[in-house]
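Excluded from the complex is one protein chain; the other protein chains are retained at their positions.
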Amino acid sequence: MTEYTVFRDNPGIDPALHAWGWEIPIYLFLGGLVAGLMIIAGVRIVASRPRERQAMVCCTIGPLVGLALLSLGMLALFLDLSHKIQVWRLYLTFQPSSPMSWGSWILLLVYPALLANALVHLPETAPALARRVPLLVTISDFLLARSRIVAGIGLANIILGVSLGIYTGILLGSLGARPLWSSAVLGPLFLFSGLSTAATLLHAILIMGMRDEERPAFADFLISSLSRLTEARAPDASIKPALTIADNSFLTIELGLLGLLLLGHLSSTEAHQQAAALLTVGPWAAPFWVFVIILGILVPLFLQTLELRNLIRHTLAPSLLVLLGGLALRFILVGAGQASHWSVLVSN
Amino acid sequence: MMAPFYKFGLFSEEMSLVVAFVTGIGFGFFLERAGFGNARMLAAQFYFRDLRVLKVMFTAIITAMVGLFMLSRLGYVDLSLVYLTPTFLVPQIVGGLILGVGFIIGGYCPGTSCVSAATGRLDGMVYLAGMIGGLVGFAELYPLIEKFTKITALGKVTLPQFTGIPYGVLVFAVVLMALCAFMAAEWAEQKFGGKAPGKGALLEPVLKLTPVRGFALALLGLSFIAAFAGSPYRGHAASIDTRELALSAGTKADHVSCTELADWLIEGRNDFLLVDVRDAKDFAEYHIPGAMNVPLATLSADFAARNEKVVFYSDGGIHSAQAWLLLKALGFKSSYMLFGGLEEWKDTVLFPKTPAANAPTKEQVDFARRAAVAKHFGGTPMEAMPAAAVSTPSAQPKPVPALTPVPAPVVPAPAPANAPAAAPKKRKEGC
Partner (left out) sequence: MSDPNPHTLAEKPHMNPYWAGLGLGLVLLGSFVVMGRGLGASGAFTTAVATAVHTVAPAHAEGNAFYAEYLGDGSVSPLKDWLVFEVLGLFLGGFLSGALANRLKFTIEKGPRIGNPLRLLMAAFGGALMGIGAKLALGCTSGQALTGGSTLNLGSWAFMCCVFGGAYALAWFVRRAWL
């Protein structure tokens, strides 16, 4: 039996999408980051006592940063839409089989969950603001007095965070026309990449919020102008190793998932193999290996391991590299995915 | 396995970038280890306080030089494939002086400033910014000084070629000179910097074979062998093996088919030179995009570096075959000829014939692809199929040849506007 590739015009197989520019990768990156922030904060809310949480970056500044980043991501997504005025129509229906519909509803729920999360400890995060708006203290006290509500907020953050993180991967996977994206690993991969970027962002915020004399010398210069942001209460530096350990685990899992993604493709159809080859040896290989694997995963793993053992000075560099790697992963997967194709011209 | 691995096609250009990154890590690591991230350490060289720059640089140079010579002599590396920056003597002398002045004023050279910036030195960062400014300035002034940058062009020439001294003897001389310079440097450090030769110095005041001395002796010994080892170039003295030549001429291994070449050109591969051996007039009339013109009569060993992969073509096949034979005899390992020449190119690439309507699907599909290729090169399939039309608006040639019966299609003149310029733009390889 012989198979021929014939020229055809089937939008299900030969998509005529407009090329995705910078907006979608940025949105996916920020979405994953916010998902990670929500999960970490949620776990802390469920697992720790209020007193302990008061000085934890993940429960105080984390949700606020999450709100800001989510808004930026939504802006990027909105910029990418062709019919900007029609956005509201997404919320007139719920299609259980459409990832786009799931996504828009998840995003709608993420905002209140994050906001509630932020409100629990807002007086500790921004004392100056709380003095001017006493209502914030009232809300916070009200919530803290009812541990069930707080636990509910924590659980909601965890569930919505996991959904959002997986959804950013599934969104790509649902486009069947691109072999590179047709893998179930993409969801968990983006989830763990999001978790690692979130942990590292919190770590970076922690370093920046530390008192001047405790702060590593190398970080000092970069952030002296930003340090006023966190004048309120110096975050608890004791959770720094916890964040680094968590980040190392997330990075290791991410590396494993990337391996699974590639192995899965390489043992699949020829179109899948060629799609994976785009990343491993093809036109995306150099940025993939250099920015995602080496700079984004291996080097920060190495540096953070040494930092944990107190063998080298602590710096912001691993955090910046992990964030860079997460961003590069989205850009490369979106770019290479659009270059992958089912009907591969057989070259002689 | 033969080295350089990249030039023998062990990995693709894309993967070479990953190799570049890893190489760079090693480069930066040792520069920083040596203390070159620190401008004071570098500048101390020029006041005879600490001659690290000399020691590190020349140790690196002689290590790589001796290693490269030995590997080439033993036949593991083809030395003629290692890239050489062409020499422009006067611009390089002037450039060297300016660079030296910049070195002592700024405290760094480009490579070391990267390392210093990466370890947080503000002066290194400012230096890099200044260098970018200098590059922009140079580029803007370039039209004025372009002539000057091209004077005294000597081509790719090495010291052994220039002086006539055998390669190995020069290797030995350089190693000897470097080792003497190291000892003089240690003496100078004591005299001007008050730094007595300590542990790890060549002149360390102990009477035993320290590791550093052992290393120096090993280099000296190896280079002494090199002085008598003969030429490191492969097949330099060997005579032409006509039998082998005849054998390889009998196979098709050195042919490149027109469709293959078309694919290479479309992919934008730049790892080969496409050479038109017809005379200049024919070349001006039509040539394959990206080709360079070297008429057969002017062909000699120095028209291209031996490290180039060369594809010849002429009208038919005869002249390109002659050029191919000539270069084979001159020791070019990778020279190819376009099978069928320009005539075949026109028939199969520029003006492919439409298959019969009842031809099998495979043939139809094949044709659709070839039609797209033809459009790319400004030709036209003999009967265009609408389904296969690939929209390349800018590539449409002005005179679309009429649908004449079969032979003698009009050659689209001149080469289409979007085709690569006549000389293939090889990216700069040097620093």
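So that you can tell them apart, the chains are marked A and B in the order they are listed, and the count of residues begins at 1 in each.
The working rule: a residue touches a chain if its C-beta (ideal position, glycine included) is under 8 Å from a C-beta of that chain, and two chains touch if they have at least 3 such contacts.
Here the structure is a predicted model, which is why all the values come from computation and not from measurement.
The chain omitted from view is touched by exactly one of B:P110, B:G230, B:G316 or B:P360, namely B:P110.
Across B:G26, B:G164 or B:G194, the residue that sits in touch with the chain not pictured is B:G26. By the touch rule set out above, subunit A reaches the unshown chain at residues 214-218, 220-221, 283, 286, 290, 294-295, 299, 303, 306-307, 309-315, 317.
Throughout what follows, only the chains that are shown with their structure count from here on.
Averaging Cα coordinates per chain places subunit A and subunit B 42 Å apart.
Subunit B makes touch with subunit A in their complex at residues 12, 14-15, 17-18, 21, 120, 259-260, 263, 361-362, 365, 368-369, 387-388.
Within the complex formed with subunit B, the residues of subunit A that make contact are 2, 4-7, 218, 221, 281-283, 285-286, 289-290, 294, 345, 347-348.
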